[in-house]
Structures are given as structure tokens and as C-alpha cells.
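Excluded from the complex is one protein chain; the other protein chains are retained at their positions.
Note that the chains take the letters A, B and C in the order they are written out, and that residue 1 is the start of every chain.
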Amino acid sequence: MRKLKSKYELLRQKVFIIIYGSNTLGGRLFDIILLLIILLSVFLVMLESVQRIDKVHHEILFYGEWIITIFFTVEYILRLLCNKKPLSYVFSFYGVVDLISLLPMYLAFFIPSTSFLVAFRALRLLRLFAILDLMPIIGQQSHLKLALKASKNKIIVFVYFIVIVSIVLGTLMFLIEGRENGFNDIPTSIYWCIVTMTTVGYGDLSPATPLGQFIASFIMIMGYGIIAVPTGIVTAEYAGVKKNNPELDAKKVCPNCTTFIYDLNANYCYNCGTKL
Amino acid sequence: MRKLKSKYELLRQKVFIIIYGSNTLGGRLFDIILLLIILLSVFLVMLESVQRIDKVHHEILFYGEWIITIFFTVEYILRLLCNKKPLSYVFSFYGVVDLISLLPMYLAFFIPSTSFLVAFRALRLLRLFAILDLMPIIGQQSHLKLALKASKNKIIVFVYFIVIVSIVLGTLMFLIEGRENGFNDIPTSIYWCIVTMTTVGYGDLSPATPLGQFIASFIMIMGYGIIAVPTGIVTAEYAGVKKNNPELDAKKVCPNCTTFIYDLNANYCYNCGTKL
Amino acid sequence: MRKLKSKYELLRQKVFIIIYGSNTLGGRLFDIILLLIILLSVFLVMLESVQRIDKVHHEILFYGEWIITIFFTVEYILRLLCNKKPLSYVFSFYGVVDLISLLPMYLAFFIPSTSFLVAFRALRLLRLFAILDLMPIIGQQSHLKLALKASKNKIIVFVYFIVIVSIVLGTLMFLIEGRENGFNDIPTSIYWCIVTMTTVGYGDLSPATPLGQFIASFIMIMGYGIIAVPTGIVTAEYAGVKKNNPELDAKKVCPNCTTFIYDLNANYCYNCGTKL
Partner (left out) sequence: MRKLKSKYELLRQKVFIIIYGSNTLGGRLFDIILLLIILLSVFLVMLESVQRIDKVHHEILFYGEWIITIFFTVEYILRLLCNKKPLSYVFSFYGVVDLISLLPMYLAFFIPSTSFLVAFRALRLLRLFAILDLMPIIGQQSHLKLALKASKNKIIVFVYFIVIVSIVLGTLMFLIEGRENGFNDIPTSIYWCIVTMTTVGYGDLSPATPLGQFIASFIMIMGYGIIAVPTGIVTAEYAGVKKNNPELDAKKVCPNCTTFIYDLNANYCYNCGTKL
């Protein structure tokens, strides 16, 4: 009995290393397979939405979906079983993402009207950040993260400013252009104003009166200039963070004198000459 | 009599603290209620403009409007009464905003044709900057304000440059494309040129002749490149202001050695060790 | 005779100071009048192009045009007469601008088909940079000018890169989308590609095939990212120029110790205490 338990424990550890780790061959292989299946799963949902393809290949798509769903279900259960603290996984960021990309398929089976929730599967793509090892670039301790954290409040004020200006100017444009030019109500006008200020400019709505065009020109130039503000903030904060935290750019640390090494190809510490 | 006056004085002070302050529970509560009613009032104006909703719920919207108007009227009178220098409020920024968001409703009652002025109510949203405590970010002594102040003249030159270029090139495009391609007159062509230079690009007007498309391409690339200028200016000024005024980023000041503390969570001054 | 000549010389000097200078009351007044007439002249050309207005007020506009033309002609002659080196004016930047905004009106009188050249009058708006005293901001010795000069070559490479990419991808899109989707020929496709890369996006042409939309998405993301390059260059050069030439920001120079004073309101040199 004890031997069996120990055997199970050994297996659990092995599976844990494969699923959660990425240093071993098995772990790396698992990551790549997971990556491919995630891409395939997103691709399937896309194909299904294309009527021309869905009409012809409906059955293949249907079975493909279920095979992928079963794979992800098994993966989810394994992640729970091999983890000593399964709850820490369940409530982790990726745990929540895995669950809400998994549930819709089952839900849609019982309640067909919820089939649109399958779209949430695309969220699983976020796991690619972990698989492709991009976390050092956007992770907690990256320059980018620190800079965005430092700019956060200013960016919020900026967004807030755009929204208020859009409400005021949108209301004004509704009064100037009116229903005959497609500005049917204030929410639509506000939508138009955001389309204009962000320089998107669909053209589904565009001012037709001279006064409307004049105010639109004003909004456009304002929107064009405003973009300088968040850019300036992020840039300055990023440069500041970069200057104050040079160690985040370091590729290695010298084991002898703890000097930061910035050159990935360095073989010797440039400070004390220790072989790295 | 004197007792009554002192009682009134006490009440006045209490109301003043609630309305103008935000440190007490009452003051905080008042701020939140005001915030909600402002949002509700803007929301009502929007709903009213949507014909489908207005047709069905006209009465509810109408009474809602009046209840809100009465609330703001009472608020305005209270602000006047409880303030020792009521005129300083009347001519303050928010005092003016409050008045021009209040008057239209009464005006529209007597002169129905002025009902569109109700739109100015959206200006009251600006008060949210005060309620949400965003002033330190955009206030007089913020990095952002100082940077924008330093960039002001350069940004004006930049806007001015865009306008002149738009007039010259807009006139040119009117001559090239002409009335048959929708460039009906020079003001319209200038409007098109601004739409293009700011990369908004509605597409309500677009060049149809090869020469017009060539010049449009030139305008687009120019506009795309020009955006670099205000961004560069704001960024450089912001970085400069940030470097020269590090104290504006400080979260606390050590009461013992007056060192600036940048970490919000610091419990001890990192310079002299005094408990903060 | 000699007295007359000296009288003429005195008059010449007076007129010179009024027309070319801006320090005296007369010079300032002349500048303001010139400014207003330039604006009026541009405004008249615009109004003339609006058929609705031109139909009704044709005569007023016509006479207005001629009055302004005569004013500018007199101004041009005066500038020549009162200047000791009239040729230096004729071949100066503003001299050329003045001439090419003046000639078209006379040309159009004799050769009606050249009436469109009147549009060049808008160029005269550039004189506002001098009148509004904006030259210190964009002049030879300004940070902006130095930064743009330092970035020039890099910006040219960037524009060149956009053009080449547009030609290659435009050709590709012509092959993919073809004539049935409006991509009539390669120049049109290149025009579309520039419209897309600069994020203008009129929508007069847009890809209709899945492959075309895929490549368009690629072009868009590329164009969206590329904007970072000129912005980065201008910003970094501007910051560098600003750092290396702090004296260009100086408002005054202390006459005693030649310290640069950056505060416009300073009454005393902050270094040696000399009254400024």
C-alpha cells in the first residue's frame, strides 16, 4: 500500500514537471503540443463561423471541437491532480482562463443558445506568453510593466478626458448635424466623436453641414495632438524606469563579483574575468 | 436671537464641510451622491435623444429631468448660502460650470427653442476630476501641467502649421479634383485636407484623379510624419520637467529630515529611519 | 533739391520702420492691419469658391478682391521703394511669397484660365509666423529646428522606406484583389497601400478577399508600429538638442554675469543679483 502510494507520488511529480515545467524535454514537448492545440482550437472556431466552410465540413469541425475539448478537459484534471495545492492553480490567472475556455463547450451541449460563449476560448491564447517565454519582457519585474504601472493614473486621466470631451462635443454635434445627417441621437454622436478623436474615422457618419465640418476639423486636430500626451508619459516613464533599474536588462549575473552582464554572448565577466 | 444666529452659523459650517469638503464621512457621501446624480443626469439627456426610448418613456424621462434639476438648484443655493464668500464660488471654474448646466433647463421651460442648451449639462462631468481626486495628476503643480505649459507655444505653432498647410493644399486639391469629385468648394477641400493630415480619413470625400491621389499620398505621409513633432516635444518637455521636479512624484515627506519618499508603502524614512 | 532728397530719405526711413519693423506703434499697427487683410484675402477666395455664396454676392467679392489686390500691390511697391537693397527683399523668402500671391490676380485678368493660381495667395499666411513672433520657436536657432535638422536624414530614409514598401505591397495587392475589387491598376493599389500604412483609411478602396484582408491586416499593424520610428528619432534628437543647448530656452541674459535667465518674470539675476 505504501509502495503504491509512493509510486503514485513519483508519477504525480513526473506529470507535474511535464505539465508545469519547461526545462525538461518532456515539459518542452508538452508546451509545444499545447501551443499547437490552442492554435488549432482557435482556428476551428474561426472556420466554423465561415458559413461556406461550415456547410461543407460541418462534421469534421464538430468532431474536431470535441476531441480538443476532451484534450483540454484531461489537461485540466491532470493539472488539478498532479498539483499539491490544486486550489492555487484553480484561482491563478491561467486556471481561471482554462476554466472559462473549457466550460462553454459543455454548456453549449446542454443549452444550445450559449454556444457563442465558445468565443472565450481565444483567451487561452494568452498562455502563449508563458509558453513563448515572453514573461521577462512583460512580467512583474520588467521595464515595460514598471513603466505602465507608473503611467497608469495619468493614462486613466487621459482616457477620462477623452470620454468627457467626446460627451460634450458629441452632444454639440447632435444639435448641429441632427437626425437628417445620421446623427440620430446623442449616444451615436458620442460614438462618432470617439471615432474622430482617435483618428479611426470610419466614415459611416460624417458631418455634412459647414459648421459641423468646422467643429469636426477642430476635434480632429485636437485628437491628433492629444495622442502626444500618453506617448510622452509612457516614454518618459519608460526611460526613467530603464535608468533606475538597469539590472532588469541584465542577461546574466557574474557569480563571483555579482556584476550585471548585458551581453548575452559574454563568456567572461568583463569586471573580474571569471568564466560565466 | 444671537443664539439662533450662532446655531445658524454652526449649521452653515456643517453644510459647508459636507458640500465643499471630502474628508468627513458626510462630505465623502455627498461627493458620491453628487457623482451618481451627475452621471444619471447626463444619462437622461442621452436617453431623451434616442427617439425609440423617448417615445415610450417620455413621462419618466421628463419627471426625472425635473427632479434632477431641482436637486442641482438646491445644491447651487446651498453652495451660495453656506459659503462665507459666495461670489468666490459663483466666479470659480466649477461655479460657472454649475450655472451654465443649470440655467438651460429653466430657459427651455420658457423658451422651448433653447432646449438644445441642455447639452451643456455634460460639462458638469468635469467635476468628476475633483471628486475622483485626479487633481494631483493634472493640477497646477503636476508634471503633466508643467510639461504642457512648457510645450504650449510649440504645440500652437504646430497646430498653426497644420492649418496653413491644409489651406494651401486644400485649395490645390479643389483645383485638381473639382466639383465633380465632391470637392465642392475650398472650405470643403480644407476640411478634407485636415481629415487626411490627421489620419482620420472618413472617406466621405476621397481623391479620384491620379494627380489628386498622388498629392493625397504626399499629404498622408507628411501628416503621418508630422505627428512625431508634438509627440517629441511633449515627451522631451515631460522628461525634463520630471527630472527637474522629482518632488512632485513624492508620495510623502519625512517629517524629520524632509526627505521625499516615493514609495507609497514606506513605513520608515529611508534616509533617517524616522517612522512615517 | 538736396533738402528734398533728405526729406525723401527721412520719409523712406519712416516707412521702412513701419513696414519692416514691429517695435514702434506704427510698425505694430501696420503688422496687425496686414494680418487682418491677409486673413480677409484668404477668406474671400474661400467664399468665392462656394457656389451658393458666389451666386448672390459675386459683385461684392469681385470688388473686394480688387481692393485687396491693390493694397498688396501698393505694399509690394512700398517695400521695394523704402528698402535700400530692394533686391534682397525680392529674393528673400517672403519677397517670393508676396510676388507669387500677387501675380495670379493680374494674370487671371488677362488669361482667365489661370484664375486657379489665386489659390497661391494662401501662402501669404506664412507671414503670420513673423507677425505673431513665432520665429524664436521655429527659427534657425530653435531647439525644434536643430532637432529636425538632426533627424532629417533619418526621416528621409523612413519616408523612402514607406514608399518602397507601399510599391511592393501595393503591387502584391493589385495581383490579389484585382480589378473586380476596385484595385484597378498598380498606382491605385500603391495609393491604397499608403492610405492604409499611414492609418488614414478612407475606405474608398478596401480589400474584399480573405487573403487581401490578411495582408491588409499585416500592412496595418506594420504601419501602426512604424510610426514609432520617426517619433522616437525626433524625440531623442529633440531631447539631445535641448540638453546640449540650454541657452536657447533662456528668456534673458544677465548683462552683468551673462547667466541665462529662464524665468520670463525674473526681475533680478538669480546668480549675481543684478537688476535686469
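By definition in this document, a residue touches a chain if its C-beta (ideal position, glycine included) is under 8 Å from a C-beta of that chain, and two chains touch if they have at least 3 such contacts.
As the structure is a computational prediction, the values presented were derived from the model and not from experiment.
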The listed residue (C:Gly26, C:Gly64 or C:Gly232) that touches the chain absent from the view is C:Gly232
Residue positions on chain B contacting the omitted chain are 199-203, 231, 235
Missing-chain contacts on chain C, rising order, are 153-154, 156-157, 160, 164, 167-168, 171-172, 174-175, 179, 184-187, 190, 196, 199-203, 206, 210, 213-214, 216-217, 220-221, 223-225, 227-229, 231-233, 235-236, 239-240
Across the whole complex, the chain not displayed is touched by chain A residues 42, 45-46, 49-51, 116, 119-120, 122-123, 125-126, 128-129, 134, 137-138, 144, 147-148, 155, 158-159, 162-163, 187-188, 190-191, 194-195, 197-204, 227, 230-231, 233-235, 237-239, 242
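Rule of thumb we're sticking to: only the chains that are shown with their structure count from here on.
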For copies chain B and chain C, the superposing rotation on Cα atoms, rounded to the nearest 5 degrees, equals 90
Taking each chain's centre as the mean of its CA atoms, chain A sits from chain C at a distance in Å of 43
Taking each chain's mean CA coordinate, chain A and chain B are separated, in whole Å, by 30
Among chain A residues, those touching two or more other chains are 199-203, 231, 235
